[in-house]
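Shown here: the complex without one of its protein chains, the others still in place.
Showing chain A:
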């Protein structure tokens, strides 16, 4: 019984002890795996308890990995489990660490960590089982260096972001207002971000009657800064965070300013400013709690949100004071006052811009990128993970599959759809033998810090990059050692002789990953766009003959390859899932579901030699389409 023996002796790593992780740990020990290590940086929250069954109410606040281990040992005391309350991206978990295992199984909820584990497993040449769930949908796949696609072989769609002027000047959907409210939270109470302004954008190209005008306004506002511009936070501080003054500035004065930019309102409905005093005088309408629904699901009126605004500002203000000098609050959807504030501010703005207001419940979904989740989907996926694991350990690698769990059976009656694994993409910028990319940017306007953070870390998933310029001298631009190249951070790339056609070698030694970056200089990037990866078209529909699109597993709420900086939970919730569904080549209707897009490509499935595949990139109403990279 070779399989039983290998179960007994092999060591496996489970990355994540949440929804999938709990089910997976249970399945592993019941199947007979003896040596299991589990890692999770998160602590237990009450909202986890509907599915993360290894945790109880009394465990809220404790380490997931630790409590999971204890619970499992209760029903399988002979299991040998090591728990790490830590981030898998910590450099302690290097190649040597990964080489201890015969198999790694991800149970993650964010793309940054997935990218990282992908690279570590490639570097260490260990098979990786990837998975994800969202609502009723789920997916499992196997990644093996040299034999299958790696997690990054197919470009994953980046998360939707909105242009600055939409957020600041011309919101047209609730989500714009919610993003604005989150920016506002940070500007007032948290870490200020120059890229996330909330005040009217005077340099909005749409506002200018002629192009020269826009340029003039832009320079004017830049210059003005020295004298007049005071940061939002400084201004708020100067008023003592007076809710009334804040209210009037944000929902009256700033709106009136926007109204002066009349070109914006030629074709749009103009915003209607609110006045604090006027609102106080309106009869407080009975936003009767019908007691039938959740309190959170009520939509309040303007008065209600105004009161909520005031209360939350006062609470947040005292939290700031308590924390002391130079304190900053961190946005957390589970922090009631932070959520109250965003809910109130977003709704007031929606009201100003004539949109139907939303309940706190709905705002929370959007602001927090919440993916609905239940126990059963995770249970199914975790079961499938173990079945794949057994195949791998039994050296039945050719039996491994990608398996999709759908909500309804496809035309061939399948609810669980197995598909053959794809070969690696020879142009993959991660697993190809000498990966290369081309990046378009403005060498005179891009600083070294941006190259490091936004391009190498966020976009290309590096954790600790080292960068050399291929200029014959091997000039070091960025060193992963702290402090060594800090002086370079704020300098423009052109200052180092980087220009059109320059090549940079970027290494992440932890991930054993080298990426050659070709630089193309451009002065014609769109507003708000700092760089473009050539050949990357995540937001546009690819040409029909495009190479295979990713069967994207639930990747993350956040497109950014960086984990969130929220102290409480690095990742917010389970992933968004994108599914390919198997389909009859001939007679099936092309509209298996109204939401599906019409992209088809040839693919092999386990049963059928050639079956077309449709990519559903919009989920049924379970998932929120407008998900954006926030935080």
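Throughout what follows, a contact is a pair of C-beta atoms (placed from the backbone, for glycine too) under 8 Å apart; a residue touches a chain by one contact, two chains touch by 3 or more; residues count from 1.
In this text, contacts and distances are computed from a predicted model.
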item: Missing subunit (named according to UniProt) among the choices "SUMO-activating enzyme subunit 1", "Cytochrome c oxidase subunit 3", "Origin recognition complex subunit 2" or "CIB1 protein"; value: "SUMO-activating enzyme subunit 1"
item: Sole residue of A:6, A:47, A:94 or A:248 that reaches the chain not shown, by the stated touch rule; value: A:47
item: Candidates A:293, A:495 or A:535 - the one touching the absent chain; value: A:293
item: Residues from chain A at the interface with the omitted partner, ascending; value: 26-27, 30-31, 46-47, 49-51, 53, 56-57, 74-77, 135-136, 172-174, 268-269, 291-297, 353-356, 361-362, 365, 370-376, 379-380, 383-384, 387-388, 399, 401, 403, 405, 407-409, 413-418, 573, 594, 606-607, 620-622, 624-626
